[in-house]
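Apart from one protein chain that is not included, each protein chain of the complex appears where it belongs.
Think of it as A, B and C in the order they're written, each chain with its own count starting at 1.
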Amino acid sequence: MKELTTDRIGPDDYVLLSIGQRKSYLVRAEPGKSFHTHKGYVKFDDIIGKEFGTPVMSSLRFEFVALKPLLRDYIMKCARQTQIMYPKDISLIVMFSGIGPGSRVVEAGTGTGAMTTALAHFVRPEGKIYSYEIREEFQRMAERNLKKAGLADFVELKNKDITLGIDERDIDSVILDLAVPWLVVPHAYIALRTGATVVSFSPTIDQVVRTVEALRENSFTDAETVECLMRGMQIERGKTRPQTLMTAHSGYITTARKVLRESLPT
Amino acid sequence: MKELTTDRIGPDDYVLLSIGQRKSYLVRAEPGKSFHTHKGYVKFDDIIGKEFGTPVMSSLRFEFVALKPLLRDYIMKCARQTQIMYPKDISLIVMFSGIGPGSRVVEAGTGTGAMTTALAHFVRPEGKIYSYEIREEFQRMAERNLKKAGLADFVELKNKDITLGIDERDIDSVILDLAVPWLVVPHAYIALRTGATVVSFSPTIDQVVRTVEALRENSFTDAETVECLMRGMQIERGKTRPQTLMTAHSGYITTARKVLRESLPT
Amino acid sequence: MKELTTDRIGPDDYVLLSIGQRKSYLVRAEPGKSFHTHKGYVKFDDIIGKEFGTPVMSSLRFEFVALKPLLRDYIMKCARQTQIMYPKDISLIVMFSGIGPGSRVVEAGTGTGAMTTALAHFVRPEGKIYSYEIREEFQRMAERNLKKAGLADFVELKNKDITLGIDERDIDSVILDLAVPWLVVPHAYIALRTGATVVSFSPTIDQVVRTVEALRENSFTDAETVECLMRGMQIERGKTRPQTLMTAHSGYITTARKVLRESLPT
Partner (left out) sequence: MKELTTDRIGPDDYVLLSIGQRKSYLVRAEPGKSFHTHKGYVKFDDIIGKEFGTPVMSSLRFEFVALKPLLRDYIMKCARQTQIMYPKDISLIVMFSGIGPGSRVVEAGTGTGAMTTALAHFVRPEGKIYSYEIREEFQRMAERNLKKAGLADFVELKNKDITLGIDERDIDSVILDLAVPWLVVPHAYIALRTGATVVSFSPTIDQVVRTVEALRENSFTDAETVECLMRGMQIERGKTRPQTLMTAHSGYITTARKVLRESLPT
């Protein structure tokens, strides 16, 4: 992701056109072209060269703001062909993983790259994400999404089946979002540094039970499973209330840490 | 936070002594000394020089694991004199802020440094946290906690009242956890880059309403308020169920982005 | 609501045609007519005279079950022109109210009669519901819904503004679901027996605060406000998980009890 150090919108930069209330579009500012919505069109030549954060009127006189996309904008706009992983889950997974700038992380499956984008964002510029995916069409989609966010350099996309093994060693965290995480646990043990984390995201209880059992059988400690619910609020003086609908479930997050197998004498 | 590149426990290193089930102690491995619990004592000389992640027997024959502390361990062990901010909230605030390696962030109040620790962890080594706090005793506590986590170099602790103004400019995010966040909003507008974020954490609805009103009056867009609930699961084949108790509320998280005040003609 | 003592479907009886997965239709079994769905039609003459609970094939060979409607079926099928009150809320309101067979209850506003239906169901045959509503079109709708459920005899629908006063005395509970519940609190004090309950349902925080203040100022004790969240589970061996979407908010439930104004000497 490009830093906020460049404050001016360049030709072909990605821009988040927001009309407020969290309704927004992630678009590329192509010179000579326009972006059309039901609230009128915006000419990109009107915003190129301007500062990010500048308001711009559409042809139908609605005010848009041309914002620089942030991490969560890239995540939410990742093409949605797969079950989405939400910012609420991604941020908690990053926290549980313990990673940060410089970390080396293995991820599977890549999917459309929402999690990959976040991981690359937080480990750059010295760290690296090794992301496994067996479906080539997803890999191509993830590659496009990573390039859009300017994060492709920090990711190695691997068209491999992680249930057959992990190539890397001395890894700081293994992040799993696939149907059979328990099959990866023994490989994760070999790939991880001692004390490092596995974090797995699964929609069903049955996946969680099998994964936690595999973690316990493979010398991981402090296994813990949580779910995270996020509810929006409508804030207006005299009318404040929680929103009417919410996502009731995306998935359970399970984490544990690798322990050396032999015990020390006291 | 030290990278996981050093895998051996050195003298005076901080160690997380875990006895499983997320029961653990953050201690300093002082040569010649021991750590005493109701499950027996552990001699630090037994673990110094060993790899992080090594199991060790206590004098009463309970197995502890000597883990390298991760970000969330430092957060959870921040001295608890103030209302705690949980990893679930901190991770979502980081996500909403849009920050990453290299970001420059203003925070207030410092408190005991839980949020500061996380911010420093994610912006290091090039970024910087400017953290305002008016109560000196908290500042000293935060300083100790940041040193413990090896993150003090990335933070400037300021003993100043942020409601009177922010010294910094071109900031990537202003993170607020204080009683009167709405008083800081006009200062945040001046301190932030265009398009950059404010994220505020408040326990009461009334604080949220006043803050959202201040954001709307001060040319911020896309104001959004959420709350995040995390529930633990007890995973055991044949007995799997959610945990009995949970934190029902810590605080609401409000975020918005700075917009340039003048509008462009179409 | 008719008891389950009549087990056979009579002409013009209301029937719940269920196709499983909680997809169902509340229809009247009119002789000589049919009910048409996208899964084929069901002839009422095929089910009249049969036992409630009998499966019946549609013209397209889908199996429907002709069930006797229960309280929650009548509630959910109340015409939805107004903000719906859900069975989860209605059942908790009934519990907090303390009412049961024989109770005399004041309610406002009637709306489309979902709450009224439940109250009448639980106080019959000796009890009575006095239900206030200022909008005549709602009152007519509620009357139809109550007749459908066979409960109209236990309800007196009153086309009156309850904020101007309550006619009844020695009431066991006052149940409020209207925009300005705090204006009714002084009237409720007069209408209620000593020790009896007010229960108020409101979507916004601001309504709750004003109502609780009115309760405290008007000699009610034990004021308490809760919200109730219900989440569905998808149960299938190997694929069990919470449902994807849920209602995030319908309203807050506030309850309190009337206290005599003068204190006794010890």
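The criterion applied here is as follows: a residue touches a chain if its C-beta (ideal position, glycine included) is under 8 Å from a C-beta of that chain, and two chains touch if they have at least 3 such contacts.
Not measured: the values here are computed from a predicted model.
Visitor: Which of the displayed chains are touched by the chain that has been omitted?
Guide: The undisplayed chain, in the complete complex, is in contact with B, C.
Visitor: Among C:Y14, C:F122, C:F138 or C:F201, single out the residue that touches the unshown chain.
Guide: Of the listed residues, the one touching the omitted chain is C:F122.
Visitor: Which of C:T163, C:T197 or C:S250 sits in contact with the chain that's absent?
Guide: If we include the chain that is not displayed, C:T197 is the one touching it.
Visitor: Touching residues of chain C against the unshown chain: what are they?
Guide: Where chain C meets the chain not shown: residues 1, 3-4, 7, 18, 20-22, 24, 42-43, 46-47, 50-59, 61, 63, 65, 67-68, 70-72, 87-88, 90-92, 94-96, 98, 100-103, 118, 121-122, 124-125, 172, 193-197, 205, 208-209, 212-213, 221-233, 235-237, 240, 252, 254, 257-260, 262-266.
Visitor: Kindly note down the residues of chain B that lie in touch with the hidden chain.
Guide: Counting only chain B, the missing chain is touched by 203-206, 227, 231-232, 237-249.
One rule holds in what follows: only the chains that are shown with their structure count from here on.
Visitor: Counting one step per pair of touching chains, how far is chain C from chain B at the shortest?
Guide: 2
Visitor: Can you check how far apart chain B and chain C are, centre to centre, with Cα atoms defining each centre and the answer in Å?
Guide: Result: the chain centres lie 46 Å from each other.
Visitor: Distance between chain A and chain C based on Cα centroids, please, to the nearest Å.
Guide: Distance between chain centres, rounded to whole Å: 44 Å.
Visitor: List the centre-to-centre spacing of chain A and chain B in whole Å, with centres computed as mean CA coordinates.
Guide: Using C-alpha averages as centres, the distance is 20 Å.
Visitor: For chain B, which residues are shared contacts with two or more other chains?
Guide: 205
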